[in-house]
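Removed from the display is one protein chain of the complex; every other protein chain stays in position.
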């Protein structure tokens, strides 16, 4: 951390900061320019930050140098993490496709989705039991009934299952039925939930918040990891920008950026990123080519009857065709699928 | 709602949509142009939307015409709502200032804040007991102990108190101690929490999400109201944009925009919007002049020692000076303070 | 275009709009709902818009239905356009790489870049003679001297050349030396320049504005095309968002979105999008996989000595390695390279 002093800072101002740093057991490195003086803080900056140095006389601003996340940081954990979701590997040289309906509507609908997903090559089944919806008048999910269908269908198909948990209560129920928990974009900074999920042993798919920076996203992963759960998978699902021709703007660069900052696996969700069925195939190809570890895609046996996200869901044939189209790209990327 | 048909839509495509609408008991108004045909949907559009009309053959897109929120909508409730927070009125011709520390740190710190706030003219005391923090390594709040201080200080000073609730569990505890619950920006679309808060009788201050549209924000208010709690106050606190010279970008226009769309009271939080103490005074004046019903401002007896948000907190003298400076603006705006 | 009437609109308000439409030779299609009345406008809406209908009594707002660009619109020109740049084809089943330095610094620097670009497989040489720089104290370009180098090197290497034109004056000079003119992001809505470029016969590469919507971008293309020049190539180069870990946010979805709206060829510039050398390879692969018609990449014989954009420039070896890495992706995408 660097303390940038004001042009008008006095010698006394500078000395009191140095004294404060020494009192805290930190080193101060002074750098005097023609018009600006800088003080480099060496040591555990959190002690210094707790003193609100921005408010000390003569201070103009603070410039952070190192990241605040540690467990998620590739600097302290240089090998890529591979996460085992009940036998399915995510990360490393694996390529994983999670597919299934936005919302679980019935046993049959979920079963048909599972069969279609598995047949096309997807390894994990998704299905929403607790649905966060913009309007309170939209369908809100089957809750525990939906989770029971998930567990049943896992037994019958052998596919691990994932569901979104929208509250601590939902999480407590979900852990009994699923193999992977999803934290949705709207809950990426629901810190209570992150901490609860961190106390569980179940792997977690952490979606990026609607307008979260990559730094905030990795800090959200750190919330989970600092409670003990190291099995965090990141999923880029588009960010909010001024452009409205897609539902969100897929930040495809987030994949290589994350790769340079963290050892956690990285998926891409082209369904939510675009919101439009026609764009899912090109964006899936791009995600593979850019280096993602997998995809999360909405599949519904009959999108026209879906209770949620129908317009961005693929039907079984289209999903099968998509997977066929993706296979040579996955192979070219050197991944097992 | 308008259904825009593709240029390539056939007569059959058009007729099946009309038939579907009639089957649902809705009216269809057809408008044929040289290259595009439009179908106006008259009646309860939610029935039609549940059929995923975007996926019907020949449909290009849907254009929504009316808002999805009803209880928060000024069209159906034209008089401005005035909310009574334990004797303090918010809305109408009142002007209300909520002040206090970001985080409750001790009884003394909160008491000194309360005395300073009251002396300067603030009517409601704020204090955070559950703190959502970007990094898990930052101070997380005193929880119930902090709430007890709030209740004690309310008794001694007579000031109603507000605290942020970050989970259903926090809410269940908080309702026993405070007069007004705050939903923070990060939880604006924590729908579980919105519904729980909607079942309570306590007034709610709903902050705008970091990148929420005004439409989404009013739908979040609708979540609370549709559960029975009509006492919702909106608070603009800045949105995320590309500009980094302030912590967020205060969307000052949101005040008149909301005024034209809803009957709910509207506050402004210049502390979080700017993140910088020097900008709180000008932004407070702007908020009054633009027509806000009040302000929420961070005040701390000793910002330099604050455990959270010190750099954007005012000390007692500065807060007193600010209120003096604001009084003629409040008066000019025709408000009681 | 749809006219949405206010809830409070009178029968008279509605009738005067219908009368106005008929007076203009347009058709009005009325659709009355329980609370809202809509009027569909059929015919040339520009006549109606010129009357400022938003200001007519009883009107709430206008909802546009059809796009304002015509010549760039795939609806009126369904075949993909292939553009011939002095023998090099862009669009269709071709894949084109434009490479070279951000700024032309000397004959030798440009010549070395050309040799490296050609050897690796790039078909067109880029080089900036007029440099738009954020600070007036940065290097501003060699101007006509640089263009002369371009023309000389084109003769020697046989590669067509492209340069950015930043003003009408620069354009008048550049047309004498280059095969393709570039309009940079900062000039995407420099309408004077667009019109001038539209009067020329030379193909134009139109970069997306820093915060331009796809609709505005296609309207900018329309400015050029409506003056007679149909040879417009679009180039996505990242948009401005709140995320700062890359210089801009590459809007990869823009490629399929554009493909559905226009017949013009679409390139991607991963150098400006990311601003960081390490991300150019993954983003280039993504661009090919998503369906782009080509790439524009900054290459410099010695990036460490570059006068502009060194940190995002590739050196000859890295560029060669990149092209080798891209070839199987180009082949998989079914493109000739």
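Should a chain be cited, it is by its letter among A, B and C, assigned in written order, with residues numbered from 1 in that chain.
Criterion: contacts are C-beta pairs under 8 Å (C-beta built on N, C-alpha and C of every residue); 3 or more make two chains touch, one makes a residue touch a chain.
Computed from a prediction, not measured in an experiment: that's the story for all the values here.
Along chain A, the points of touch with the absent chain fall at residues 2, 4, 7, 27, 29-36, 38, 40, 42-43, 63, 65-66, 75, 240-242, 244.
Touching residues on chain B toward the chain that is not drawn are 211, 213-215, 239, 241-246, 249-257, 260, 273-274, 278-279, 282-283, 285-291, 328-329, 332.
Although one chain is not shown, part of chain C still touches it, namely residues 46, 50-52, 54-56, 68-69, 130, 132-137, 140, 166-170, 186-187, 189-195, 209-211, 216, 219, 222-223, 226-227, 240, 303-307, 310-311.
Quick note on the criterion: only the chains that are shown with their structure count from here on.
A turn of 180° superposes the CA atoms of chain B on those of chain C, with the angle given to the nearest 5. Look at the CA centroids: the one farthest from the centroid of chain A belongs to C. Chain B and chain C have Cα centroids lying 39 Å from one another. Put simply, the C-alpha centre of chain A and that of chain B have 26 angstrom between them.
Counting partners per residue, chain B has 240 as the residues that reach two or more other chains.
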